[in-house]
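First up is the structure itself, then whatever we jot down about it.
What follows is chain A.
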Amino acid sequence: MSATAVRLAGITKRFGAVTANDGIDLAVRAGTVHGVLGENGAGKSTLMKILFGMIRPDEGTIEIDGKRVELRSSADALAQGIGMVQQHFSLVGPFTVVENLILGRDSRALWRRWLAPLPLSAARERARELSERFGFGLDADARCQDLSVGARQKVEIVKALWAGATILVLDEPTAALSPPEAEELYALLERLRADGTTVILISHKLPEILRLCDRVTVLRDGKVVGTREIDRADMDAISRAGVEADLVHLMIGRERPTVPERHPRELAPVLSVRGLTDGGRIGPVDLEVAGGEIVAVVGVEGNGQSALVDLLTGVVRAKAGSIVLDGAELAGRSTLARLRAGLAHIPEDRHAQAVAEEMSLIDNASIGFTTGAPFAPTRLWLSKAKRRRLAEAIIRDRSVRTPGPDAPMRSLSGGNQQKLVVGRELARAPRLMIAAQPTRGLDIASTTAVHEALMKLRAAGAGVLLLSLDLTEVFAISDRIVVIRQGVLVGEVATDRADPERLGAWMSGAAGGEEAA
Partner candidate 1 sequence: MSARVSSRRTRIDEELLRESLEINRRGHNGWRAEVLARAAAAGGTAAGRILSFVLTVLAAVIVSLPLVYLSGGDGALALDALIAGSWGSPIAAAETLVQTVPLLISGLAVALAFHAGLFNIGVEGQLVVGALSAGIVGATLPLPGPILIVVCVAAGAAGGALWALIPALLKAYRGVHEVVTTIMMNYIAFNLSTFLVSPSGPFVSSSQPSATEKIPIEARLPILVPGTRLHAGLILAIVLVIAVAWYLYRTPGGFSLRLTGANPRAARGAGISVPQTILRAMLLSGALAGLAGAVQVLGLFGRYFDAFSPGYGFDAIAVALLGALSPVGIAAAALFFGTLDSSAVYLQAQAGVSREMVGVVSGLVVGFVAAQPAILRLLRRLRARKARTRPNPSPDDLDRVLATVVPVPLADPDDAISHGLAETEATR
Partner candidate 2 sequence: SSSGTPTATESADEFVWTMVTDQAGLGDKGFNDLAKLGIDQSAEELGGKAQVLQSSDQSQYVTNLQQAISTGSTVTTAVGFLLADAIVEVAQANPDELFTIIDSEALDEAGTPLPNVAGVLFKEQEAAFLAGIVAGLTTESDTIGFVGGMEIPAVQRFYSGFAAGIESVNPDATVTAAYVGSFADSAKAKELALGFYDQGADIVMDVAGGGGIGVFDAAKQLGDGHWVVSTDTCKVDLAPDNFLTSAVKDVAGAVLRENTAAAEGTFEGGTVTLGLADGGVGLCQENIDSLSSDILTVVDTATTAISDGTLVPPATPEELAEFTAPAL
(Lines give C-alpha, C1' and ligand atoms only; values in the text may rest on other atoms or scores of the structure.)
Protein backbone atom coordinates (compact mmCIF):
# COMPACT_ATOMS: atom_id res chain seq x y z
CA MET A 1 0.00 0.00 0.00
CA SER A 2 2.12 2.87 1.22
CA ALA A 3 5.78 3.25 2.07
CA THR A 4 7.26 2.10 5.35
CA ALA A 5 8.02 5.06 7.60
CA VAL A 6 9.69 3.16 10.41
CA ARG A 7 11.33 -0.22 10.33
CA LEU A 8 12.79 -1.68 13.49
CA ALA A 9 14.70 -4.90 12.96
CA GLY A 10 16.01 -7.30 15.57
CA ILE A 11 15.92 -4.77 18.38
CA THR A 12 17.28 -6.22 21.61
CA LYS A 13 17.83 -4.35 24.86
CA ARG A 14 18.88 -5.84 28.18
CA PHE A 15 18.80 -4.16 31.56
CA GLY A 16 20.97 -6.38 33.69
CA ALA A 17 19.12 -9.65 33.91
CA VAL A 18 15.95 -8.26 32.31
CA THR A 19 15.62 -8.47 28.57
CA ALA A 20 13.19 -5.64 27.91
CA ASN A 21 13.24 -6.05 24.13
CA ASP A 22 14.10 -9.35 22.59
CA GLY A 23 14.69 -9.30 18.84
CA ILE A 24 11.77 -7.07 17.99
CA ASP A 25 10.81 -6.46 14.37
CA LEU A 26 8.29 -3.73 13.70
CA ALA A 27 7.26 -2.00 10.51
CA VAL A 28 5.04 1.05 10.48
CA ARG A 29 3.43 2.25 7.27
CA ALA A 30 3.60 5.92 6.52
CA GLY A 31 0.47 7.89 7.19
CA THR A 32 -1.13 5.33 9.45
CA VAL A 33 -1.78 4.98 13.16
CA HIS A 34 0.04 1.97 14.51
CA GLY A 35 -0.95 0.65 17.92
CA VAL A 36 1.45 -1.05 20.33
CA LEU A 37 -0.15 -3.15 23.00
CA GLY A 38 1.14 -5.24 25.88
CA GLU A 39 1.01 -5.76 29.58
CA ASN A 40 2.92 -3.63 32.04
CA GLY A 41 6.58 -4.33 31.54
CA ALA A 42 6.16 -5.89 28.12
CA GLY A 43 8.77 -3.51 26.72
CA LYS A 44 6.66 -0.97 24.86
CA SER A 45 8.21 2.16 26.31
CA THR A 46 11.69 0.76 25.99
CA LEU A 47 11.15 0.09 22.31
CA MET A 48 9.84 3.59 21.71
CA LYS A 49 12.67 5.17 23.66
CA ILE A 50 15.04 3.30 21.40
CA LEU A 51 13.23 4.75 18.41
CA PHE A 52 13.54 8.19 20.00
CA GLY A 53 17.27 7.82 20.59
CA MET A 54 17.00 7.92 24.38
CA ILE A 55 18.14 4.34 24.80
CA ARG A 56 20.82 2.66 22.72
CA PRO A 57 19.79 -0.85 21.73
CA ASP A 58 22.20 -3.70 22.34
CA GLU A 59 21.37 -5.13 18.95
CA GLY A 60 19.20 -4.29 15.99
CA THR A 61 18.78 -1.65 13.36
CA ILE A 62 16.47 1.25 12.71
CA GLU A 63 15.31 2.50 9.33
CA ILE A 64 13.44 5.73 8.82
CA ASP A 65 11.79 6.21 5.44
CA GLY A 66 13.86 3.37 4.11
CA LYS A 67 17.18 4.79 5.26
CA ARG A 68 19.26 3.12 7.95
CA VAL A 69 19.89 5.59 10.79
CA GLU A 70 22.00 5.74 13.94
CA LEU A 71 20.08 7.45 16.71
CA ARG A 72 22.56 8.44 19.39
CA SER A 73 20.32 10.85 21.22
CA SER A 74 16.90 12.37 21.01
CA ALA A 75 18.49 15.22 19.12
CA ASP A 76 19.20 12.75 16.31
CA ALA A 77 15.63 11.47 16.45
CA LEU A 78 14.23 14.97 16.36
CA ALA A 79 16.39 15.67 13.35
CA GLN A 80 14.85 12.62 11.65
CA GLY A 81 11.41 14.14 12.16
CA ILE A 82 10.44 11.93 15.07
CA GLY A 83 8.47 13.47 17.90
CA MET A 84 7.56 11.67 21.10
CA VAL A 85 5.22 12.11 24.00
CA GLN A 86 6.72 10.21 26.92
CA GLN A 87 4.78 8.03 29.26
CA HIS A 88 6.08 10.13 32.15
CA PHE A 89 6.01 13.85 31.72
CA SER A 90 9.14 15.26 30.24
CA LEU A 91 8.32 18.90 30.83
CA VAL A 92 10.51 21.12 32.96
CA GLY A 93 8.16 22.12 35.77
CA PRO A 94 9.36 25.63 36.58
CA PHE A 95 9.58 26.60 32.90
CA THR A 96 6.69 28.22 31.11
CA VAL A 97 4.84 26.44 28.35
CA VAL A 98 6.62 28.37 25.64
CA GLU A 99 10.00 27.79 27.22
CA ASN A 100 9.32 24.08 27.26
CA LEU A 101 8.28 24.20 23.65
CA ILE A 102 11.45 25.83 22.39
CA LEU A 103 13.76 23.93 24.72
CA GLY A 104 16.49 22.36 22.66
CA ARG A 105 14.98 23.53 19.38
CA ASP A 106 17.05 26.61 18.76
CA SER A 107 19.02 25.95 15.62
CA ARG A 108 20.76 29.31 15.34
CA ALA A 109 24.51 29.64 15.28
CA LEU A 110 26.25 28.76 18.52
CA TRP A 111 27.26 32.32 19.37
CA ARG A 112 23.70 33.45 18.93
CA ARG A 113 22.49 30.80 21.28
CA TRP A 114 24.95 32.09 23.88
CA LEU A 115 24.22 35.74 23.39
CA ALA A 116 21.00 36.52 21.58
CA PRO A 117 17.76 36.67 23.51
CA LEU A 118 15.43 33.70 23.21
CA PRO A 119 13.02 34.11 20.31
CA LEU A 120 10.12 34.03 22.74
CA SER A 121 7.57 36.21 21.02
CA ALA A 122 7.76 34.31 17.75
CA ALA A 123 7.49 31.06 19.68
CA ARG A 124 4.55 32.37 21.64
CA GLU A 125 2.82 33.21 18.40
CA ARG A 126 3.45 29.76 16.99
CA ALA A 127 2.35 28.11 20.23
CA ARG A 128 -0.89 30.05 20.10
CA GLU A 129 -1.39 29.00 16.51
CA LEU A 130 -0.82 25.30 17.18
CA SER A 131 -2.88 25.40 20.34
CA GLU A 132 -5.71 27.01 18.45
CA ARG A 133 -5.49 24.59 15.57
CA PHE A 134 -5.89 21.64 17.93
CA GLY A 135 -8.44 23.41 20.10
CA PHE A 136 -6.22 23.15 23.16
CA GLY A 137 -6.55 26.63 24.65
CA LEU A 138 -3.09 26.67 26.20
CA ASP A 139 -1.67 29.67 28.02
CA ALA A 140 1.84 30.01 26.62
CA ASP A 141 3.15 31.83 29.68
CA ALA A 142 1.79 29.53 32.38
CA ARG A 143 4.32 27.55 34.34
CA CYS A 144 4.04 23.87 33.53
CA GLN A 145 4.15 22.84 37.17
CA ASP A 146 0.99 24.87 37.77
CA LEU A 147 -0.93 23.17 34.99
CA SER A 148 -3.37 20.33 35.45
CA VAL A 149 -2.26 16.93 34.29
CA GLY A 150 -4.48 17.23 31.26
CA ALA A 151 -3.03 20.56 30.24
CA ARG A 152 0.47 19.21 30.67
CA GLN A 153 -0.41 16.33 28.40
CA LYS A 154 -1.50 18.81 25.77
CA VAL A 155 1.75 20.71 26.09
CA GLU A 156 3.61 17.46 25.54
CA ILE A 157 1.69 16.87 22.35
CA VAL A 158 2.28 20.36 21.03
CA LYS A 159 5.94 19.96 21.92
CA ALA A 160 6.19 16.73 19.99
CA LEU A 161 4.63 18.37 16.93
CA TRP A 162 6.56 21.61 17.35
CA ALA A 163 9.28 20.91 14.86
CA GLY A 164 6.81 19.49 12.38
CA ALA A 165 7.32 15.84 13.25
CA THR A 166 6.34 13.42 10.51
CA ILE A 167 6.50 10.49 12.89
CA LEU A 168 4.76 10.93 16.20
CA VAL A 169 5.11 8.48 19.07
CA LEU A 170 2.57 8.68 21.88
CA ASP A 171 3.14 6.59 25.01
CA GLU A 172 -0.15 6.22 26.88
CA PRO A 173 -1.26 9.75 26.07
CA THR A 174 -4.79 9.40 27.42
CA ALA A 175 -3.95 7.82 30.76
CA ALA A 176 -4.29 11.24 32.35
CA LEU A 177 -7.00 12.74 30.21
CA SER A 178 -10.67 13.07 31.02
CA PRO A 179 -13.05 11.68 28.40
CA PRO A 180 -13.80 15.01 26.74
CA GLU A 181 -10.08 15.75 26.56
CA ALA A 182 -9.39 12.32 25.16
CA GLU A 183 -11.98 12.99 22.48
CA GLU A 184 -10.09 16.09 21.45
CA LEU A 185 -6.92 14.05 21.17
CA TYR A 186 -8.61 11.43 19.04
CA ALA A 187 -9.84 14.11 16.70
CA LEU A 188 -6.37 15.55 16.52
CA LEU A 189 -4.84 12.19 15.66
CA GLU A 190 -7.40 11.69 12.92
CA ARG A 191 -6.46 15.03 11.49
CA LEU A 192 -2.74 14.28 11.69
CA ARG A 193 -3.24 11.02 9.88
CA ALA A 194 -5.17 12.80 7.23
CA ASP A 195 -2.25 15.20 6.87
CA GLY A 196 0.07 12.26 6.33
CA THR A 197 1.70 12.03 9.75
CA THR A 198 2.69 8.58 10.93
CA VAL A 199 1.53 7.88 14.48
CA ILE A 200 2.64 5.15 16.88
CA LEU A 201 0.25 4.86 19.77
CA ILE A 202 0.82 2.91 22.96
CA SER A 203 -2.24 2.33 25.07
CA HIS A 204 -3.83 -0.05 27.53
CA LYS A 205 -7.29 1.08 26.45
CA LEU A 206 -8.59 -1.29 23.79
CA PRO A 207 -11.51 0.87 22.70
CA GLU A 208 -9.27 3.70 21.67
CA ILE A 209 -6.87 1.33 19.93
CA LEU A 210 -9.72 -0.16 17.94
CA ARG A 211 -11.08 3.22 17.12
CA LEU A 212 -7.86 4.83 15.93
CA CYS A 213 -5.40 2.22 14.76
CA ASP A 214 -4.89 0.78 11.31
CA ARG A 215 -2.65 -1.92 12.60
CA VAL A 216 -1.69 -3.22 16.04
CA THR A 217 1.42 -4.98 17.28
CA VAL A 218 1.27 -6.84 20.55
CA LEU A 219 4.32 -7.34 22.75
CA ARG A 220 4.72 -9.86 25.50
CA ASP A 221 7.86 -10.31 27.60
CA GLY A 222 9.86 -8.24 25.17
CA LYS A 223 8.87 -10.19 22.07
CA VAL A 224 6.40 -9.50 19.30
CA VAL A 225 3.61 -12.03 19.70
CA GLY A 226 1.45 -10.85 16.87
CA THR A 227 0.42 -8.09 14.53
CA ARG A 228 -3.18 -7.47 13.44
CA GLU A 229 -4.68 -5.30 10.74
CA ILE A 230 -7.73 -3.44 11.90
CA ASP A 231 -10.45 -2.60 9.46
CA ARG A 232 -11.87 0.47 11.13
CA ALA A 233 -14.31 1.17 8.37
CA ASP A 234 -16.11 -2.08 8.80
CA MET A 235 -16.41 -2.71 12.51
CA ASP A 236 -19.65 -3.51 14.23
CA ALA A 237 -20.16 -4.47 17.86
CA ILE A 238 -19.70 -8.15 17.20
CA SER A 239 -16.55 -7.98 15.15
CA ARG A 240 -15.23 -5.44 17.66
CA ALA A 241 -15.72 -7.90 20.48
CA GLY A 242 -13.97 -10.55 18.44
CA VAL A 243 -10.93 -8.40 17.74
CA GLU A 244 -10.79 -7.34 21.36
CA ALA A 245 -10.82 -10.90 22.58
CA ASP A 246 -8.13 -11.78 20.07
CA LEU A 247 -5.88 -8.93 21.20
CA VAL A 248 -6.41 -9.69 24.88
CA HIS A 249 -5.50 -13.26 24.22
CA LEU A 250 -2.33 -12.19 22.45
CA MET A 251 -1.41 -9.84 25.27
CA ILE A 252 -1.94 -12.04 28.29
CA GLY A 253 -2.15 -15.49 26.78
CA ARG A 254 -5.65 -16.16 28.07
CA GLU A 255 -9.16 -14.77 28.02
CA ARG A 256 -9.96 -11.40 29.51
CA PRO A 257 -10.59 -11.83 33.22
CA THR A 258 -14.04 -10.76 34.23
CA VAL A 259 -15.09 -8.48 37.02
CA PRO A 260 -17.59 -10.09 39.35
CA GLU A 261 -21.20 -9.09 39.00
CA ARG A 262 -22.51 -6.38 41.21
CA HIS A 263 -25.28 -7.43 43.51
CA PRO A 264 -27.67 -4.96 45.08
CA ARG A 265 -27.29 -4.82 48.86
CA GLU A 266 -28.86 -3.46 52.00
CA LEU A 267 -27.15 -0.15 52.51
CA ALA A 268 -26.16 1.52 55.76
CA PRO A 269 -24.20 4.78 55.60
CA VAL A 270 -20.46 4.55 56.25
CA LEU A 271 -19.36 8.03 55.32
CA SER A 272 -21.40 11.13 55.73
CA VAL A 273 -19.95 14.50 54.74
CA ARG A 274 -21.81 17.73 55.47
CA GLY A 275 -20.91 21.25 54.44
CA LEU A 276 -17.22 20.41 54.03
CA THR A 277 -15.13 23.30 52.73
CA ASP A 278 -11.57 24.51 52.73
CA GLY A 279 -12.90 28.02 52.80
CA GLY A 280 -11.97 28.72 49.21
CA ARG A 281 -11.50 26.46 46.27
CA ILE A 282 -13.77 23.69 47.37
CA GLY A 283 -17.15 23.16 48.93
CA PRO A 284 -19.44 23.21 50.64
CA VAL A 285 -19.65 19.51 49.85
CA ASP A 286 -22.38 17.13 51.03
CA LEU A 287 -21.73 13.49 50.28
CA GLU A 288 -22.89 10.09 51.51
CA VAL A 289 -21.25 6.75 50.90
CA ALA A 290 -22.99 3.63 52.11
CA GLY A 291 -21.38 0.40 53.19
CA GLY A 292 -21.29 -1.85 50.17
CA GLU A 293 -21.44 1.03 47.75
CA ILE A 294 -18.91 2.35 45.26
CA VAL A 295 -19.44 6.03 44.59
CA ALA A 296 -17.54 7.53 41.70
CA VAL A 297 -16.63 11.19 41.70
CA VAL A 298 -16.03 12.33 38.15
CA GLY A 299 -14.96 15.64 36.78
CA VAL A 300 -12.48 17.26 34.45
CA GLU A 301 -8.99 17.49 35.95
CA GLY A 302 -8.57 20.66 37.93
CA ASN A 303 -12.06 20.85 39.33
CA GLY A 304 -11.09 20.05 42.89
CA GLN A 305 -10.98 16.28 43.12
CA SER A 306 -7.54 16.39 44.69
CA ALA A 307 -8.58 19.07 47.12
CA LEU A 308 -11.62 17.06 48.18
CA VAL A 309 -9.44 14.04 48.87
CA ASP A 310 -7.00 16.17 50.86
CA LEU A 311 -9.84 17.39 53.04
CA LEU A 312 -11.14 13.87 53.59
CA THR A 313 -7.75 12.43 54.49
CA GLY A 314 -6.91 15.35 56.74
CA VAL A 315 -3.79 16.37 54.83
CA VAL A 316 -5.49 19.74 54.52
CA ARG A 317 -7.54 21.00 57.44
CA ALA A 318 -11.14 21.89 56.64
CA LYS A 319 -12.45 25.36 57.41
CA ALA A 320 -15.90 24.07 58.17
CA GLY A 321 -18.06 21.00 57.86
CA SER A 322 -18.26 17.52 59.28
CA ILE A 323 -16.92 14.16 58.20
CA VAL A 324 -18.58 11.25 59.95
CA LEU A 325 -17.16 7.78 59.43
CA ASP A 326 -19.06 4.92 61.05
CA GLY A 327 -20.66 7.37 63.44
CA ALA A 328 -17.39 8.99 64.52
CA GLU A 329 -16.71 12.64 63.77
CA LEU A 330 -13.34 13.00 62.01
CA ALA A 331 -13.31 16.58 60.84
CA GLY A 332 -11.03 17.87 63.56
CA ARG A 333 -8.91 14.75 63.81
CA SER A 334 -5.46 14.01 62.48
CA THR A 335 -4.69 11.91 59.44
CA LEU A 336 -3.43 9.18 61.72
CA ALA A 337 -6.69 9.12 63.66
CA ARG A 338 -8.59 8.90 60.40
CA LEU A 339 -6.51 5.94 59.25
CA ARG A 340 -7.22 4.28 62.59
CA ALA A 341 -10.92 5.00 62.23
CA GLY A 342 -10.98 3.03 58.99
CA LEU A 343 -9.97 5.34 56.18
CA ALA A 344 -7.65 4.15 53.44
CA HIS A 345 -6.36 6.07 50.46
CA ILE A 346 -4.88 5.10 47.12
CA PRO A 347 -3.42 8.44 46.01
CA GLU A 348 -3.73 9.63 42.45
CA ASP A 349 -0.07 10.55 42.05
CA ARG A 350 1.86 7.48 43.00
CA HIS A 351 5.33 8.98 42.78
CA ALA A 352 4.53 12.11 44.68
CA GLN A 353 2.17 10.83 47.32
CA ALA A 354 2.21 7.11 47.79
CA VAL A 355 5.66 5.60 47.60
CA ALA A 356 9.21 6.33 48.59
CA GLU A 357 11.17 5.13 45.58
CA GLU A 358 14.49 4.83 47.36
CA MET A 359 13.10 2.75 50.19
CA SER A 360 12.58 -0.99 50.08
CA LEU A 361 9.34 -2.79 49.39
CA ILE A 362 9.26 -3.74 53.05
CA ASP A 363 9.35 -0.10 54.04
CA ASN A 364 6.86 0.93 51.41
CA ALA A 365 4.46 -1.82 52.44
CA SER A 366 4.60 -0.63 56.03
CA ILE A 367 3.83 3.04 55.42
CA GLY A 368 1.03 3.90 57.80
CA PHE A 369 1.46 0.74 59.86
CA THR A 370 4.33 1.88 62.03
CA THR A 371 2.51 3.38 64.96
CA GLY A 372 1.31 0.80 67.43
CA ALA A 373 1.17 -2.99 67.62
CA PRO A 374 1.65 -5.41 65.98
CA PHE A 375 4.55 -3.83 64.11
CA ALA A 376 5.56 -1.22 66.69
CA PRO A 377 4.41 -2.38 70.11
CA THR A 378 6.57 0.30 71.78
CA ARG A 379 8.23 3.47 70.61
CA LEU A 380 11.56 1.68 70.76
CA TRP A 381 10.74 -1.27 68.61
CA LEU A 382 9.63 -1.58 65.06
CA SER A 383 9.67 -5.16 63.89
CA LYS A 384 11.42 -5.78 60.63
CA ALA A 385 10.54 -9.46 60.49
CA LYS A 386 6.84 -8.79 60.82
CA ARG A 387 6.99 -6.02 58.26
CA ARG A 388 8.77 -8.37 55.90
CA ARG A 389 5.93 -10.88 56.33
CA LEU A 390 3.41 -8.18 55.61
CA ALA A 391 5.28 -7.16 52.47
CA GLU A 392 5.54 -10.78 51.38
CA ALA A 393 1.84 -11.30 51.93
CA ILE A 394 0.96 -8.21 49.90
CA ILE A 395 3.40 -9.18 47.16
CA ARG A 396 1.77 -12.58 46.92
CA ASP A 397 -1.83 -11.44 47.26
CA ARG A 398 -1.49 -8.75 44.63
CA SER A 399 0.98 -10.66 42.42
CA VAL A 400 3.58 -7.92 42.55
CA ARG A 401 6.45 -8.77 40.23
CA THR A 402 9.67 -8.12 42.14
CA PRO A 403 12.98 -9.78 42.92
CA GLY A 404 12.01 -9.69 46.60
CA PRO A 405 10.83 -7.55 49.49
CA ASP A 406 14.28 -6.04 50.04
CA ALA A 407 14.43 -4.53 46.57
CA PRO A 408 14.07 -0.77 46.36
CA MET A 409 10.69 0.46 45.19
CA ARG A 410 12.25 2.19 42.21
CA SER A 411 13.23 -1.17 40.73
CA LEU A 412 9.54 -1.99 40.16
CA SER A 413 7.61 -1.03 37.07
CA GLY A 414 4.90 1.54 37.62
CA GLY A 415 2.15 -1.02 37.44
CA ASN A 416 3.75 -3.20 40.04
CA GLN A 417 4.33 -0.22 42.32
CA GLN A 418 0.65 0.54 42.05
CA LYS A 419 -0.24 -3.03 42.96
CA LEU A 420 1.81 -2.78 46.11
CA VAL A 421 0.10 0.48 47.06
CA VAL A 422 -3.31 -1.02 46.49
CA GLY A 423 -2.38 -4.04 48.59
CA ARG A 424 -1.10 -1.83 51.37
CA GLU A 425 -4.25 0.25 51.49
CA LEU A 426 -6.45 -2.84 51.42
CA ALA A 427 -4.46 -4.18 54.37
CA ARG A 428 -5.83 -1.37 56.49
CA ALA A 429 -9.16 -3.19 56.53
CA PRO A 430 -10.79 0.07 55.53
CA ARG A 431 -14.34 1.09 56.21
CA LEU A 432 -13.96 3.70 53.52
CA MET A 433 -11.49 3.38 50.68
CA ILE A 434 -10.66 6.51 48.75
CA ALA A 435 -9.34 5.28 45.45
CA ALA A 436 -8.02 8.05 43.23
CA GLN A 437 -7.16 6.95 39.71
CA PRO A 438 -6.38 3.49 41.10
CA THR A 439 -5.68 1.91 37.71
CA ARG A 440 -3.86 4.75 35.96
CA GLY A 441 -1.24 3.16 33.74
CA LEU A 442 -2.17 -0.39 34.67
CA ASP A 443 -2.52 -3.13 32.10
CA ILE A 444 -5.70 -5.09 31.64
CA ALA A 445 -4.93 -7.88 34.06
CA SER A 446 -3.77 -5.56 36.81
CA THR A 447 -6.70 -3.27 36.26
CA THR A 448 -9.05 -6.17 36.66
CA ALA A 449 -7.25 -7.23 39.81
CA VAL A 450 -7.70 -3.79 41.33
CA HIS A 451 -11.34 -3.75 40.35
CA GLU A 452 -11.79 -7.14 41.91
CA ALA A 453 -10.22 -5.94 45.11
CA LEU A 454 -12.50 -2.91 45.26
CA MET A 455 -15.51 -5.11 44.57
CA LYS A 456 -14.43 -7.43 47.33
CA LEU A 457 -14.24 -4.51 49.73
CA ARG A 458 -17.71 -3.53 48.65
CA ALA A 459 -18.93 -7.05 49.24
CA ALA A 460 -17.46 -6.93 52.72
CA GLY A 461 -19.61 -3.92 53.50
CA ALA A 462 -17.07 -1.14 53.18
CA GLY A 463 -17.65 2.03 51.21
CA VAL A 464 -15.51 3.05 48.26
CA LEU A 465 -15.07 6.55 46.94
CA LEU A 466 -13.67 6.23 43.44
CA LEU A 467 -12.12 9.20 41.72
CA SER A 468 -11.51 8.35 38.14
CA LEU A 469 -11.12 9.90 34.74
CA ASP A 470 -11.72 6.60 33.05
CA LEU A 471 -15.43 6.39 32.36
CA THR A 472 -15.12 2.73 31.34
CA GLU A 473 -13.86 2.05 34.82
CA VAL A 474 -16.55 4.16 36.41
CA PHE A 475 -19.26 2.32 34.52
CA ALA A 476 -17.69 -1.04 35.23
CA ILE A 477 -17.60 -0.89 38.98
CA SER A 478 -19.44 2.06 40.50
CA ASP A 479 -22.97 2.08 41.90
CA ARG A 480 -23.47 5.79 41.85
CA ILE A 481 -21.77 8.70 40.08
CA VAL A 482 -21.41 12.23 41.41
CA VAL A 483 -20.08 15.03 39.26
CA ILE A 484 -17.72 17.65 40.60
CA ARG A 485 -17.27 20.99 38.92
CA GLN A 486 -15.39 23.98 40.22
CA GLY A 487 -15.15 22.53 43.70
CA VAL A 488 -18.79 21.64 44.24
CA LEU A 489 -20.78 18.50 43.57
CA VAL A 490 -23.18 19.51 40.87
CA GLY A 491 -25.30 16.40 40.78
CA GLU A 492 -25.45 12.64 40.96
CA VAL A 493 -26.89 9.72 39.08
CA ALA A 494 -27.17 5.95 39.57
CA THR A 495 -24.62 4.29 37.34
CA ASP A 496 -27.05 2.05 35.52
CA ARG A 497 -29.10 5.08 34.54
CA ALA A 498 -26.14 7.22 33.48
CA ASP A 499 -25.25 7.97 29.89
CA PRO A 500 -21.60 8.57 29.05
CA GLU A 501 -22.32 11.28 26.52
CA ARG A 502 -24.42 13.34 28.92
CA LEU A 503 -21.95 12.76 31.72
CA GLY A 504 -19.20 14.26 29.60
CA ALA A 505 -21.24 17.34 28.87
CA TRP A 506 -22.15 17.65 32.49
CA MET A 507 -18.54 17.47 33.64
CA SER A 508 -17.44 20.15 31.25
CA GLY A 509 -20.33 22.35 32.33
CA ALA A 510 -21.96 22.27 28.93
CA ALA A 511 -25.68 21.84 28.39
CA GLY A 512 -27.93 19.40 30.18
CA GLY A 513 -26.22 19.59 33.53
CA GLU A 514 -28.10 20.06 36.71
CA GLU A 515 -31.38 18.27 36.12
CA ALA A 516 -30.23 14.69 36.71
CA ALA A 517 -30.60 13.36 40.23
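Going forward, a residue touches a chain if its C-beta (ideal position, glycine included) is under 8 Å from a C-beta of that chain, and two chains touch if they have at least 3 such contacts; residues count from 1.
Regarding candidate selection, all candidates are chains of the complex that A comes from, given by their letters.
In this text, all values refer to a predicted model and were calculated from it rather than measured experimentally.
Peer 1: Okay, in this complex, which of 1 or 2 is up against chain A?
Peer 2: 1
Peer 1: Where on chain A does candidate 1 make contact in their complex?
Peer 2: Checking each residue of chain A against candidate 1 gives 313-315, 334-342, 345, 347, 352-359, 363, 366-377, 379-382, 384-386, 389-390, 392-394, 396-397, 408, 426-429, 460, 462.
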